[in-house]
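Only a part of the assembly is drawn; its chains keep their places, and the rest are absent.
The letters A and B name the chains in turn, as written, and every chain counts its residues from 1.
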């Protein structure tokens, strides 16, 4: 499946329901935070969780992320790769290897 | 760019830094929530935001989502489409059209 087919499927879903009016950048950002909370709830009291539920909650976060990317006129894959290049320079292998510190504390 | 190339690029980045040890399902879920908060911060006091910053924060959320999907052994695109089918049945067009209500309040 290609990225643009996925975006088209989501766009049709939203258009069919006339939901574009609700999908401002801000509302989509809120929705991502809300769904991220539901994903985190899978791990509220334990580091293990029902795999099926995690997959479903992750899908919800991803759905709003792709909708927000589309609203911004960017492709999800592209911005992830572009950010990766920035992150690589902030976390050089020789400094960051095996450490979970933030770049400004390395 | 194909989905698996993106996943490979992220995997190499993580492996090179020996960060797999930190990327438990739970830690990735926490990371998604943390980055979702930073994305929301773009809209803290206003419904408008600097586009460039929104794109960058969204890329961070997406990065952890793709890493979590990979850890779960699923593909991001696939689980979004599978969840879309479920959501379609929860929000039938004739009931949900033009409304932002939750499915159990339609």
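Going forward, contacts are C-beta pairs under 8 Å (C-beta built on N, C-alpha and C of every residue); 3 or more make two chains touch, one makes a residue touch a chain.
Only a predicted model underlies this, so the values are computations on that prediction, with no experimental measurement involved.
Here 2 of the identical protein chains are placed; the entire complex in the file holds 4 of them.
The criterion applied here is as follows: only the chains that are shown with their structure count from here on.
The rotation relating chain A to chain B, fitted on Cα atoms, comes to 180°, given as a multiple of 5. Between the CA-based centres of chain A and chain B the separation comes to 2 Å, rounded to the whole angstrom. If you check the complex, the residues on chain B that touch chain A are 1-3, 6, 9-10, 13, 16-19, 21-22, 24-26, 29-30, 32-33, 36-37, 39-40, 42-43, 47, 49, 51, 54-56, 58-63, 65-66, 68-69, 72, 74, 76-84, 86-88, 91, 93, 96-98, 100.
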